[in-house]
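A protein chain is absent from this complex, but the other protein chains hold their places.
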Amino acid sequence: MSIKITVTVNGVKHTDKVEPRLLLVHYLRDVLRLTGTHVGCDTSGCGACTILVNGKATKSCTMLAVQADKAKVTTIEGIASNGELHPLQEGFNQCHGLQCGFCTPGIIMTACDLLKNNKKPSEEEIRVALEGNFCRCTGYENIVKSIQYAADKMSAPKARKTKKEATV
Amino acid sequence: MSTNNGNGTAATGGPIGKSVKRVEDKRFTMGHGKFTDDIVLPGQTYAAFVRSQYAHAKILSVDTSAAKAMPGVVAIYTGADVAAVNGVPCGWQVNFKNGNAMKEPKHPLLVADKTRHVGDAIAIVIAESIEEAFDAAQTVNVEYEELPCVVDAFKATQPGAPLVHDDVPNNICYDWALGNPIEEVNAAMSSAAHVTTLEFINQRLVPNAIEPRCYNSSYDAINDKYTLYTSTQNPHVIRLLMCAFVLGIPEHKVRVISYDVGGGFGSKIFHYTEEALLTWCTKQLGRPVKWTAERKESFVLDAHGRDHITKAEMGFDSGGKIVALRVKTYANLGAYLSTFGSCVPTYLHGTLMQGLYTTPKINIDVTAVFTHTTAVDAYRGAGRPEATYLLERLMDLAAHEMKIDPAELRFRNFIPPFDGVNQPGYQTQVALQYDSGNYHAALEKGLEMLGYEDFRKAQKESANNGKLLGVGFSTYIEACGIAPSAVVGSLGARAGLFEFGQIRVQPTGKVTVYTGAHSHGQGHETTFAQVVADKLGISMDDVEIVHGDTEKIGFGMGTYGSRSIAVGGTAIVKSIEKVIEKGKKIAAHLLEASADDIDFANGNFTVKGTDKSIAFGNVALTAYVPHNYPKDLEPGLDFSSFYDPANFTYPFGCHIAVVEVDKETGKVALKRFIAVDDFGNIINPMIVEGQVHGGVAQGVGQALFEGAEYNEHGQLVNASYMDYCMPRADDFPIFETATQVTPCPHNPLGVKGAGEAGAIGSTPAVVNAVIDALWSGGHEVKDIRMPLTSERVWRAMQN
Partner (left out) sequence: MIPAAFDYQKPKTVDEAIAALSGSNSKILAGGHSLLPAMKLRLSQPSKLVDINGISALKGIKEEDGEIVIGAASTHADIAGDRIIKSKLAFFSEGALLIGDVQVRNHGTIGGSLAHADPASDWPALVLAADGAIEVQGKNGKRRIKATDFFTGLFSTALQENEIIIAVRVPVPPEGTKATYQKLSHPASRFAIVGCAVVRFADGKTNIAFTGVADHAFRASNTETAVSGKAINEDVIATATNTAVQGVIFLSDHHASAEYRKHLTKVYLKKALQVIT
């Protein structure tokens, strides 16, 4: 059985016929070749596959591609705008929030969801928001700082003109 | 906060010693990292494995007929098909005490006769799609006869224990001892005024790099060439082991590529069976074969770490000076010898028994044992965390027993400061010679950061409000950059432990650096570029670091054991020196001076005492457009070096943990973590601090959360993220870090290495802190088994 789906990924509409068992993460990686979203486990525990589905942080390994029919999906490849890095991407560089970089896309997407709902999260709120994401390299502290960096930047008046990037 | 006194190398004002932001970040934060699983080759096929559900079973039959008829199946191979192929080798030979070589049973690519641990590979199923490979693998029918198994290293040595390999009596791979003759140690111990004894388990850990292992192997029949994409920490080593020891294919026909790797922590050093098997399969099929581990496979296949059962005794004189240390360890190797499994409990563990102390008599005795479990090998720290745990737990316990302050006990026993230049290195009782050290200073700094006196007051007060506060100390030393090759060779290493570095100056003065080290999170593209830019006086933008491809890089030993900057960085420096030396000859010619009169600084060659100078870029151009050029000098500006260090390097430091224990539930909260580390000179403090954070997180993970749990049937019962407790963001406080600098005297950068220290120092600090908390509540406990789950701590409070 295969089913036709239409998914808007990073603003681009894609229509494909897929098997129902195809996981959304494999649709993104193998069909659309957007390989920034990673797979780190098979029990929905690591968060490396996190993307936004209709704006909500989602483990794309725990959703079928067919379930994303008509949805708006944002992946790590889609958050920079016009060559300008998203404040989170900048923050992770400024604060050394990544080492091997494998967990990074998932963590940045989780942080996108957090910052949408909480413009000025405290250290503790950030740590709690990262419950669904493992990083084995950094010890998390610099990830927390990277997210704080982005929060500061996004709430600074100057960032208003790049509203589009701040709202993904 | 980090402080880097930048002794020696930071003098140029160049990028060395600065927290330069990482150049590699952009591709990762944009989702454009290039991990092995991201690669799909034309004609790609996909592999799935049929793996043993039993820890120990005879394979009666393997029926692949139904599976072969499944849609999309390209091929299925079983143990019988690869019976003539060698197994994967072990890279280090350790001998029995009697001089006999260790037992080295074959680790076949697929097992044919019996399975020796859960996950042992019985068949590989290759199909057009990953879905079809999985579907078909499910229909392979294996008949087993389950056999009794043994998972505990000590029990495995007892008479009547089931044998993992029929030809390895008592499952003993080797026995081994190091240090002073046991009679001398026994005599010193019996003269001791006080002996502290600790029997404990340093539990087995699962490394859990977040990127699962992945291989993609292809074969070009026309040119008889193989390409293996692999998530490894050391591509050249994999090529060597696979070609020379397993498949017998010519090395020059094999290209091994390891682009971005999602964390290793040791687990991606080793040559795994799947790398060789996929390469064997691609030749049979003429099509690329790809395999990506599922996490449940990673749990039972990626070599585990630690797993020691130890009894340690430390004798003291009446003044609290250590007089003897006696250690007996049973080290679990798992079912097969992994690449460096044999050297971890011996040369990376026994050799560290001196710690930071002047202990005059030491003997360690290790029995290494096969069991029906996943192989055990180097995991962040590898042997040194076990050694540090042993010593530092003994120190806090001894202090408690002798009613001496634990910091004071350490001060009484520290080796006095020595810089390795004006004072000689320190010769230990266990074969090593420490390079340079200043141990007092690190502990003093740690105590100052802690505010020790205030802490003890707060501890008394907290006992009244339902929480127990505790502090734990750990003053550690480790040995990095294992070398020189001749020495490690005499100890059984089957490889050299040098590194390769090449500097290719392009005609326009831009520089491409080829390093045999491999970055899987360490930030070499930044750190190495800092070194090169600094030494050549050019912009970091003009330096490109290339690693992870055997076709591009002359050779390499890879990255592990915190060796990259000390060994790999030095190889690069050696090549830079050659570039500068040749550059001087070219500059001398252009400036009409003698090469001896040319100085090189800040990117300019200058005639001494004059303002006549020429820029590095012009010299480079001249080297490639040698019209006006010294006679007898070859064109070009491209040098490579192999650097084999004179000694290991010995980072050290002091870690202090403060914990709070909930009296009712036993739940432990880590409140503070202080790390004062001495890594010698530091190239990039930001990156080094990041390494400390990550290491500490893993070390705390071992103390409080992690541990592989096997049941009596040899099943790893917590083989998923739903069961195996990995530390999360909300398990940690803000780390308080500082560095001091005692340069390494034997490499030009004065660096010691920073990758493992966090994982080495932190574990005993945390456990000591929990036990200290319990002592403050009046609970007399000696040991709590790691990980210190709330239940275990609660139980310890019940007596």
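By written order: A and B. Residues from 1 in each chain.
The rule we apply is simple: a residue touches a chain if its C-beta (ideal position, glycine included) is under 8 Å from a C-beta of that chain, and two chains touch if they have at least 3 such contacts.
Because the structure is predicted, anything quoted here is derived from the model rather than measured.
Novice: Could you run through the displayed chains and say which ones the absent chain touches?
Specialist: Computed over the complete complex, the missing chain touches A, B.
Novice: Which listed residue, A:Thr43, A:Ser81 or A:Ser155, touches the chain dropped from view?
Specialist: Of all options in A:Thr43, A:Ser81 or A:Ser155, contact with the hidden chain holds for A:Thr43.
Novice: Among A:Glu19, A:Glu123 or A:Asp152, which residue is in touch with the absent chain?
Specialist: A:Glu19
Novice: Taking the entire complex into account, which one of A:Thr8, A:Gln67, A:Ser81 or A:Gln148 touches the absent chain?
Specialist: A:Gln67
Novice: For chain B, enumerate the residues touching the unshown chain of the complex.
Specialist: 130-131, 134-135, 138, 294-296, 664-665, 667, 705, 709, 717-718, 721-726, 789-791, 794-795
Novice: Tell me which stretches of chain A touch the chain missing from the display.
Specialist: On the side of chain A, residues 1, 3, 19-21, 23, 39, 42-45, 47, 50, 56-59, 61-64, 66-67, 110, 113-114, 129, 131-133 touch the unshown chain.
Everything that follows uses one rule, which is that only the chains that are shown with their structure count from here on.
Novice: Enumerate the contact residues on chain A facing chain B in the complex.
Specialist: Within the complex, chain A contacts chain B at residues 19, 21, 29-30, 34-43, 45-46, 48, 75-77, 80, 85, 88-89, 92-94, 96, 98-105, 108, 123-124, 126-128, 130-131, 133-144.
Novice: Show me the residue ranges of chain B that touch chain A in the complex, using the header's touch definition.
Specialist: 21-22, 24-33, 35, 37-38, 40, 131, 208-212, 260-263, 265, 292, 294-296, 520-523, 686-687, 689-698, 720-722, 726, 728-730, 732, 734-735, 758
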